[in-house]
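Missing here is one protein chain; the remaining ones are kept as they sit in the complex.
== chain A ==
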């Protein structure tokens, strides 16, 4: 392993595509056994970083070691020990579910007898045993995703890279997948996940970085990030659209920070109920109010802004 036991270590890691700089010098340490997340809007550089760590994309600058090796020189040796779940499924739709596992496993130098048992185990894990000999094409999106994850485990990887594992899935399929990923983590697999779902990051990740515009904007555990970039609670005051700006000066001093949205005010404060009581005593009459805990979403929007990224 590289210095201080990190499975992945990046130092000033950079990726350029011609003139465009997708990753602008990031530093990372991913430790054994942890679930590490890349959070960020589209185009933040998450996937480019993942592809460099997967050893399918050479870095343009900086240092990178994966499993203690240099991807530029020892790509195949590193890949032999990784599991990769790409953003877009790349299963062979014309083959059966079992054949997809088997052929992929062969590329890792695994023997046929070993693969027979391993495929059975993974089909069970992915709840696809009954579809084992069906072609992949007609499977649902959730089933294909589960098969892609099962396939990535064929070599018992030490490090599993998941690029937006649940994008496009319905809530049931997402929860099932999270369940699978928890089990893997308990088995000692180190996970690196990219996502733009805050709930996914909060559910899965021990530690995460928020990426924006090719750089790391913040780093820490979900709790640390909330403590650092948001407040413990958020008071949401809803008003008729257009009237909320006039209220803002009345409550500005009740919170660390006030955000004005089209139909409401968000008051970031340690004690939401107290702020609400204070607002009421000043005669503020919102249509409705809500005190909730701060979430990663608050952190994310604070760090990366509310402007739509294309």
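Quick note on the criterion: a contact is a pair of C-beta atoms (placed from the backbone, for glycine too) under 8 Å apart; a residue touches a chain by one contact, two chains touch by 3 or more; residues count from 1.
By definition in this document, contacts and distances are computed from a predicted model.
Going by its UniProt record, the hidden chain of the complex is named "Transport permease protein" among "Polyamine-transporting ATPase", "Cytochrome c oxidase subunit I", "Transport permease protein" or "Dehydrogenase". Note that of A:86, A:165, A:214 or A:286, the residue touching the chain absent from this view is A:86. Across the entire complex, the residue among A:142, A:157, A:214 or A:272 in touch with the chain not shown is A:157.
From the options A:188, A:242, A:262 or A:283, the residue with contact to the chain not on display is A:188. Although one chain is not displayed, its contacts with chain A can still be listed: residues 17, 31-34, 51, 54, 56-58, 75-77, 79-82, 84, 86, 88, 90-96, 99, 103-104, 106-110, 114, 155-158, 187-189.
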